[in-house]
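Only one protein chain is missing; all other protein chains are in place.
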Amino acid sequence: MIEQIPHILVLLGLIASAILTYYFKDLLAATLAAGLFSFLISLEFYILQAPDVAISQAAIGAGLTTAIFIIAIGATGRFEGESS
Amino acid sequence: MSRIVRTAADIIYPFILIFGLYVVAHGHLTPGGGFQGGAVIATGGALVIVAYSYAEVREWLSKNVLMGQEVIGLVGFIGVALIAFAFGQVFFFNYLNASGSLFGIPVPYGINAGELNTGGFVPLMNFSVGCEVWGGLTLVILYMLSGLEKEGC
Partner (left out) sequence: MKKMIVLFTSLLILSAFLGVMALTFTFGAPKMTDMDDYFLRFGQEQTGTNNQCTSVTFDFRGFDTLGESTVLFCAVIGVALIFRKMQAGEEYEDE
């Protein structure tokens, strides 16, 4: 039971970061919340003993996808309905 | 970005490169493999691209070299699998395993220490896929940044 506490905390953090991604009006903050979601899900994969998937999720989800989203936000606009 | 970010990116980038190549080369012994190692190296490339501007990065990274790297990776992957026909075997047969040549030391069943010179054609596959993912994912970010420069932002 005591070793499940980090697992439960990671699951609650996943739900919280997903809600934050949905509710932020600032798209840059929403992108950073999505990066936090990706990092937490890679931690979850590591807890479930799948280090292969954890490495690829941490590199692609938390690194490259966030960079691509930030580049796209820089090219368009920071808030919804705004065209730079 | 500021001078602090550029200096930190200069210092960190060789370590990310070496770690990614380690993940690729030890793909048949430790967790990881070609795709994961290539993604780690591409993340280091994204760090350098973000720290510097596009005009500076364009002089260091050539799009033709990256595209050629990707093509060599995919063609090498299929070619290594096709060589199995020369040995009279089916497609994707592991012809180098336990052959005594390159990567050909036989592995016993059970827990063992691991030897880098094992694995048959799996290390060759790892290098091919790592080369392809490295080129491809760096190329995606470079192309997106070039589109941003063209819009004049």
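Per-chain numbering from 1; labels A and B assigned in written order.
Everything that follows uses one rule, which is that contacts are C-beta pairs under 8 Å (C-beta built on N, C-alpha and C of every residue); 3 or more make two chains touch, one makes a residue touch a chain.
Please read these numbers as outputs of a predicted model, since none were measured by experiment.
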item	value
Which residue of B:9, B:51 or B:125 touches the chain not shown here	B:125
Sites on subunit B contacted by the missing partner chain, in the whole complex	27-35, 67, 70, 73-74, 77-78, 81, 92, 94, 97-98, 103-110, 112, 114, 118-120, 122, 125-126, 129, 132-133, 136, 139-140, 143-144, 146-147
Absent-chain interface as seen on subunit A, which is shown	1, 4, 7-8, 11-12, 15, 19, 48-49, 52
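Here, only the chains that are shown with their structure count from here on.
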item	value
Residues of subunit B touching subunit A in the complex	23, 31-33, 35-36, 39-40, 42-43, 46, 49-50, 137, 140-141, 144-145, 147-148, 151, 153
Contacting residues of subunit A [partner subunit B, same complex]	51-52, 55-56, 59-60, 63-64, 67-68, 70-72, 74-75, 84
